[in-house]
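All protein chains but one are shown in place.
Now for chain A:
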Amino acid sequence: MTMQEYFIAFSTIIHKEINRFTRIWAQTLLPPAITMTLYFVIFGNLIGSRIGEMGGFTYMQFIVPGLIMMSVITNSYSNVVSSFYGAKFQRSIEELLVSPTPNWVILSGFVLGGVARGLTVGAIVTCLSLFFTDLHLHNVWITVLVVLMTSILFALGGFINAMFARSFDDISIVPTFILTPLTYLGGVFYSISLLPEFWQNVSMLNPILYMVNTFRYGILGVSDIDVVYALLTVMGFIVAMFSLALWLLNNGKGIRS
């Protein structure tokens, strides 16, 4: 295949993925909008007004970046895991496997599809947050870069989960038991400086902490950790997970007998 043909195959996959999540918008775009609005109202307004300042900002201002990032993470992940597993389950993945589209194009297409949903939901949540607080971007480049990298990373995570999954139960285990706890413990609702030193050190093992804090830095200009170190860490994870996902795809894990 020529580069142009690769690009056509790649854009076809993305087009299909975007069609999929926009077709079922009531399942994909609406729920995070409602959930995040509730977070803004309950945690930001009602409870937040009694908490006072955190990191030099109102509690609402503090949690908005975290909540935006949380919605990007969960939606990037769940889009790829459900789409790719659904394609496995219905065997429509065979449409791609019999075609000359190389595996790296397939992987990139699904990941970018997940990124498209993650960013769409992120944009929706950002717009909603403007009803509750003002947002001023401290560093637009870091904000954009970290949200993009985080979305790619979790879309890759969703892909790997889908490769291993053998049932619909398997695609909900990781989000429920790993992703959600890591997100909640990743500094979305609090600064880790509030934790005892031991738990601060434990928190440093949580990759989501780096993403949430870097994103918060991009918007508010405050972070619990070094931003450059955080970006390099996320990049390292992306390279490792892309390699793993591609290796699984090349070996046909769960999709070729």
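Rule of thumb we're sticking to: a contact is a pair of C-beta atoms (placed from the backbone, for glycine too) under 8 Å apart; a residue touches a chain by one contact, two chains touch by 3 or more; residues count from 1.
One rule holds for everything that comes next: contacts and distances are computed from a predicted model.
Participant: Which protein name, taken from UniProt, belongs to the chain you can't see among "Spore germination protein", "ABC transporter", "Xanthine dehydrogenase family protein subunit M" or "Fe-S oxidoreductase"?
Facilitator: Listed in its UniProt record, the absent chain's protein name reads "ABC transporter".
Participant: Please pick, from A:28, A:79 or A:101, the residue that touches the omitted chain in the full complex.
Facilitator: The one listed residue touching the chain not shown is A:101.
Participant: If the missing chain were put back, which residues of chain A would it touch?
Facilitator: Against the missing chain, chain A presents residues 1-2, 4-6, 8-9, 11-13, 15-16, 19, 23, 86-87, 90-92, 94-102, 252, 256-257.
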